[in-house]
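With one protein chain withheld, the remaining protein chains of the complex are depicted in position.
Naming follows writing order (A and B), and every chain is counted from residue 1.
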Amino acid sequence: MYTAAAFAVLVAMLLALFRAFAGPTLYDRILAVNVFGTKTVLLIAVVGFMMGRPDFLDIVMVYALMNFISVIGILRFFEYTAKNVEVREE
Amino acid sequence: MEGILNIVSWFLLVFGGFLCISGAVGLLRFPDFFTRMHAASVTDTLATAMILIGLFIQAESWLVQVKLVMVLLFVLLTSPTAGHALVMAALHAGLEPVLPKQKQASVEAGR
Partner (left out) sequence: MELIINMGLLSMLAMTAIAIVRIKDLFAVAMLAGIYGLISASFFVMMDAVDVAFTEASVGAGISTLLMLTTLAITGRFEKADKKSRTRFALPLVLLTGALLIYGTLDMPSFGAADSPVQEHVAPRYLNDSAQEIGIPNVVTSVLASYRAFDTFGEVIVIFTAGVGVLALLMRTDLPPISSVKNTASMEEHMVLRIVAKMLIPLILLFGLYVQFHGEYGPGGGFQAGVIFASAFFLYAMLYGMNAARKVIDSSLVQVLAALGVLIYGTTGVVAMLSGKNFLDYSVFSEDPVHAQHLGILFIELGVGLTVATVMIIIFFTFSGRSQVEGERD
């Protein structure tokens, strides 16, 4: 069952990755990065249990933390520098 | 008792996995940023909670359980917050949702 959950999370990561590639706006990409980060948290947690190494949870904490901080960072710097830049890229 | 707990945790894990995929499909397929945000953030929070609680039942030591609870709390706090900030920023930047034609007309009439 860990296997099923890990596989599902992996598929979700892949789909989020496609959204991050496709855009079209920068906000879509940020959203995709955020979803990707949460899915990584889940993947590592599940894999940790699958391999019988629950001390992976320390890493999971760092992932969750860094995911949040990098989203805030992207928002902060995007808002700050790109006030007058078009939202659409292409 | 053990058997029931096991079944509950398997159910939570599998259903959490299903929610992950369905949210990601929504993220990929929906027409505009706001619907994608909706799909992603709603399923994200629930799926994370379900999978982590499923693992919580399986965990053997209390230290692991405490860590799982910490991770869960952290994600429950940060994930909706990041979503909120993201939508606010998008609205500020002038990103507009795709509306059905009728609604679009009424929005424009209201301006």
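For this structure, a couple of remarks:
One rule holds for everything that comes next: contacts are C-beta pairs under 8 Å (C-beta built on N, C-alpha and C of every residue); 3 or more make two chains touch, one makes a residue touch a chain.
Just so it is clear, the structure is predicted and the values come from calculations on it, not from any experiment.
Contacts to the hidden chain, counted on subunit B, fall at residues 74, 77-78, 81, 84-85, 88, 92. Listed for subunit A, the residues touching the missing chain in the whole complex are 3, 6-7, 10, 13-14, 17, 20-21, 23, 26, 29-30, 33, 36-37, 40, 43-44, 47-48, 50-51, 53, 55-56, 58-59, 61-63, 65-70, 72-82, 85, 89.
Everything that follows uses one rule, which is that only the chains that are shown with their structure count from here on.
Looking at the complex, you find that subunit A touches subunit B at residues 1-2, 4-5, 7-9, 11-16, 18-19, 25, 27-28, 30-32, 34-35, 38-39, 41-42, 45-46, 49, 54, 57-58, 60-61, 64-65, 67-68, 71-72, 75, 78-79, 87. Taken together, the subunit B residues at the contact with subunit A in this complex read 10, 13-14, 16-18, 20-21, 23-25, 27-28, 33, 36-37, 40, 44, 47-48, 51-52, 54-55, 58-61, 64, 67-68, 70-71, 74-75, 78-79, 81-83, 85-86, 89-90, 92-95.
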